[in-house]
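Excluded from the complex is one protein chain; the other protein chains are retained at their positions.
This part shows chain A:
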């Protein structure tokens, strides 16, 4: 019998009611009295030298409040990068300036040159057309290999070249080379992890407001982490102390990483609200989003896998070029390194793993974390090369993986992380069972009867979530701690507000977090509300990304609730004239152990606020506790995925006929929500594998700048319900956080792309197209057709 409340219950989401009735409060729904609107004039060139920006004609146009250019921002800081990577020679990464508005040069299509603030958006747009730009177009560098060639055009003139860092990690070169020398077989694969655009359906919005009365700034913004924005923008860009800066992220329409970062537009609106003494609002159009939201992925990789004569993995060596775009976005530098290199051991006990990454500046939009962030790139290359090895060796891809699985925990990988727990055979077993592998031959025969090729692809993955132990990431270059915080405020009559640092923008925290608190206290969920997304209401918080909300912020909430219970027991002990060590809390009643003497939750909370009969000499009145929680380790969700595709050999079109995921997320608080997270991740992974590509031409023009050109997955790209199962019944609880949870937000996006590509290659081989060893994503009809036809 499934539970209907508390931990483990598929409770329906309380936030749904407002979203379903149009009562949500997204940033663009906020209008501040007297607000002006800003339109950014953006570069249509990928690279150019700014000789002059003449705003004089535009300034006199109707409704114009003020026009800003890079000059207005000379006195303020640039947008900071939150992670300092040290290269293999011990040198810090190159960190070029990232001005709010372009200074001296434009470096990518979409780089903001000027900002027009006017009474209406239409007036701002019209005036922007009257700005006369004298920008001398320079050759653009888009391709990473070319950007690294000696004598290449430089994105940043003050740097020696376009190399941000050359990083090496894991097993030393001598040991790694020895593994490859001793190998009975080496499989090599070169591949591209395609550039993507996260595309939350809500475009970014910022509203800056300033109160002269008390010198206070308020920024309403579409953010996954309002405190991080307050810290970065306040301390590094505009020089506003935290107590004078409030950042509010109300309902946010999806993030997927792209709303983690601190962006120029939010700094601009905050700055301009004071400069103009008027609230200033910016709402991104979708076209603008394509050229100003940080992009994701964009790795070019060569990976080699060494196997001994018994097909044991003995070495992995990988060499990646990672595109940083024109500037370093907030967490960009950490993605190809610490979020990618640390996962290159995968689920396998390979003794030697060496990771090499060159991060490269190009004249493209900055690249940063997108759902999975580094871990999809690690999984894709590793699982693709394993699949290729299985094919070359003529062995079963499931068995090859199984024989190399890590089976004892904790396990120290050669790439700095220690997996606390897992059971990779269990998820593989589950996947095999759900996939009905014995039935595959018949399904393939059926497809072939219809002139189609059918293939099956499997994939295993591991991710490091619950980001992150501050001490470890500090050593790795993080410039911030990655703990989280929660305050549990119990009101006099027993209802509870929990202020959490995690932000919910689709994850359902408003439903899930109360399930935990209510279970701990034995009270009804309806008595507990979550408050999030406003720095003026919440003690602190690092926000939501890296599948961390429940594992890190949820743990803080558990700790704070434990403090509440301890204090409440003291009060109950006083009321019951018993020692607090004898008090038990169950179903919202405090009872003296072994007696029928008890007092209800509400009586204790009332006593805390109306302390007429109260142990004032021992404890303070009130019932409110805060906890900060810094995780001891990452969490390591893992899983086994499989899918079947049909390929039409005449057109190259791929359709997904069956998809199964078997995940181990540790304990699960709300299964319905967890499954929804996996569905969403898998759809994004299918999008990456088959449809999505952020494309530039060689001059740095963005070719995919709208939904006409950037193919988002639609409802009919996803397998039908009868042939689609997401399972999370394999559960090895995390050993180091109080709930035993691991995080589920990114798994689908990490696990699915190699699954799909492995299946496509399998299908092509079954049709005799054995020369096709790899097709880069997106595996579009034209690419498949070209591969089949040897083009």
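Rule of thumb we're sticking to: a contact is a pair of C-beta atoms (placed from the backbone, for glycine too) under 8 Å apart; a residue touches a chain by one contact, two chains touch by 3 or more; residues count from 1.
Assume contacts and distances are computed from a predicted model.
Visitor: When one chain of this assembly is omitted, its UniProt record names it as which of these: "ATP-dependent DNA helicase RecQ", "Amino acid ABC transporter permease", "Septum site-determining protein MinD" or "(2Fe-2S)-binding protein"?
Guide: Of the names offered in "ATP-dependent DNA helicase RecQ", "Amino acid ABC transporter permease", "Septum site-determining protein MinD" or "(2Fe-2S)-binding protein", the one UniProt assigns to the missing chain is "(2Fe-2S)-binding protein".
Visitor: So one chain is hidden, and I want to know which residue out of A:128, A:683, A:702 or A:777 touches that hidden chain in the complete assembly.
Guide: A:683
Visitor: Tell me which residue among A:150, A:213 or A:721 touches the hidden chain in the full complex.
Guide: With A:150, A:213 or A:721 as choices, the missing chain is touched by A:721.
Visitor: Can you tell me which of A:531, A:712 or A:786 touches the chain that was removed from the display?
Guide: A:712
Visitor: For the chain left out of this view, which of A:29, A:91 or A:433 touches it?
Guide: Once the missing chain is taken into account, the touching residue is A:29.
Visitor: Go through chain A and note every residue touching the omitted chain.
Guide: 2, 10, 12-13, 15-26, 28-29, 31, 199-203, 251-254, 256, 285-287, 505-508, 671-673, 675-676, 679-684, 706-708, 712-716, 718, 720-721, 724, 748
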